[in-house]
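The complex is shown incomplete by one protein chain, all other protein chains being positioned as in the whole.
Moving on, here comes chain A:
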Amino acid sequence: MNLDDILALAATGGPSPLELARARRFARSVQSQYDIAFAEGYEIIVDTDVVDPLATGVDEATRVARAAQLAKLGTITWAPGEAEGLERLSWSDEMAMIFGHAPGTLRLTLEALIELVHPDDVRRVRQAVRTAWEQERPDEVTFRVIQPGGSIRHVQCHLEILTTAGEPSGVIATGEDVTALELARQERRRLAIRSEMLSADLTAQDTLTGLPTRSYLTDEVDRARRTTGGALIVVATEPAVRLPDALTDEDREQLTASVALRLRAIVGDEATCGLVGSGLWGVLLTTAADEQAEPAEALADRIVDTFRSHLFGVRQRTSRLNTWAGVVHFNGGVLASGADLLVDGEHAASDARSNGVPVTVLDQPVSDQERIERCRSRVRHAVVTNRFALYSQPIVDLSLNQVTRHEILLRVRSGSGEYVTPWAFLDMAERVGEILAVDKWVIDHALELIGQGAQTSHYQVNISGKSLADPGLLAYVTEAIHRHKVKPECLTFEITETALIENRNEALDFATGIRQVGCGLALDDFGTGYATLSHLKYLPVDLVKIDGSFVVDICRSPANRAIVSNIVNLSHALGIRVAAEHVQDEETIELLKGCGVDFAQGYQTGRPKAIAICPEEQVRSIEFEFRLPSQSALG
């Protein structure tokens, strides 16, 4: 069976009895409407001429124009002349008005008409008309018209070929103003793009554990303390025996993920829990949630008991976790902020550890004075006792496919002697204004290590945006560069803007000064922190590091692709190079290359490795540590 068979078959059947009945019913209904109008004496106004369309003898152009006029459409008629420039052109009153002219005021010529069409559309319109004429085929064309006042309307025209005595004799365009339709179409297209691009807030979730992040939980605690009040449990975990060095980062991550899973199983869906630091877990209980809910102390006990008795599997081995918890109760409307309460919880957990009890409970937040003092002394103590280590992570130059740079990263020694990522510590240090001391420690020790090495690579050192406010920082850095005999051109300082740049002028002074010394300047975590576009304009930045949250799922997220490629375009236009963080697979690298990103950093190109356990111990030579892992880092 093919189309012709189907058409033939369809033509055989007239209306079915059902349809005939419907037609009869319809006829009766129309008749009765008519009869009612007739009986009640009101006139049904018929606004269409009762002209037999088949009985008129006018030429085609007139006929089409008349039909268009009835339908409130405009027409333009074109007839070719004997020679170029002699063609006849005319438009209907309706069409003149669509073009913004009073009927009869403009003598239409081809030049005049082209003048009225938007310059970007002229070529397309001419092409459409020419093709229609040459191929004797109707067509449709939508274009913009510039009205005398300058306003722009969208017009859609139906192009048709006229015939006179069987010969093509001209073109007639029947058109209407479709601006409203066109705008609606554009809006629909925009909304479709928007809904495709709109993504869930991934930054609120830790990629490894799927738990809310520290900043998300901080916000939640803040919300709770402003409204209902409640309790915050902070659980501190650490392996009971030091994990063997043979364990890779993946193994540690696996352990963290299984702790997260267990925590969620204990807490359930009622409470919000989050990863608030390395080996630090927060659980928020709000008073409003459930009156019958178990008290925070009981839940804390249960978490500690379960964690202590559970055997967590790490690479065919099992490990016990030493666990302590701190509980902070707070009423609705307390002055302590969410971040303060989190720190109190951490301190309470740490007290439990040092006092040898499973859980410490605070009935209310500690005083601001006490908290700040304790935080400050913690930071100072860490600095003085060198509870830090420096790690380095390779950065690949994507145009060379080689590791040409390293970022120097800080690690903090935890209670069990493990070196852990310092974000909870840095967050706290930044909040109590002690970050400068940490930054100075990092600068001094990093430059010392670099100075001892071969200085074959380029090193990137982090400085908090807050520290830039310190007028002495530039002198300190310059002095350290000289003291450790570091080539300044081998250094780039990354400004981490987890907090607002405190003093714009001071920051600018530092940035300008450090550039004069010969070091490079980079903006870290670009796109999520406080770094604004204006920083790109007035800070002498050489490198922008796009925040990892735009990079991790770039292969699946068109929104992230759009953001990354446009940050690249913007930066390159401003003479700034671009690095991408959190690069986790080969596919991402290819995509980043396509976007024009200059540098890639992440687990795919190399994980952070310890440079030295502790500067005093000097167990490994710096030369050894800074050796490039291999020439082709991507292999």
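Definition applied: a contact is a pair of C-beta atoms (placed from the backbone, for glycine too) under 8 Å apart; a residue touches a chain by one contact, two chains touch by 3 or more; residues count from 1.
Just so we're on the same page, contacts and distances are computed from a predicted model.
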Among "RNA polymerase sigma factor", "C-deglycosylation enzyme beta subunit", "Esterase" or "Sarcosine oxidase subunit alpha", UniProt-listed name of the chain not shown: "RNA polymerase sigma factor"
Among A:1, A:86, A:241 or A:573, the residue in touch with the chain that has been omitted: A:1
Touch criterion as defined above, residue of A:112, A:180, A:240 or A:475 at the omitted chain: A:180
Identified contact with the non-displayed chain, of A:160, A:206, A:238 or A:497: A:160
Touching residues on chain A - with respect to the absent chain: 1-7, 9-16, 19-20, 22-24, 26-31, 33-34, 44, 46, 48, 50-56, 60, 63-64, 66-68, 70-72, 136-138, 158, 160-163, 168, 172, 174, 176, 180-181, 184-185
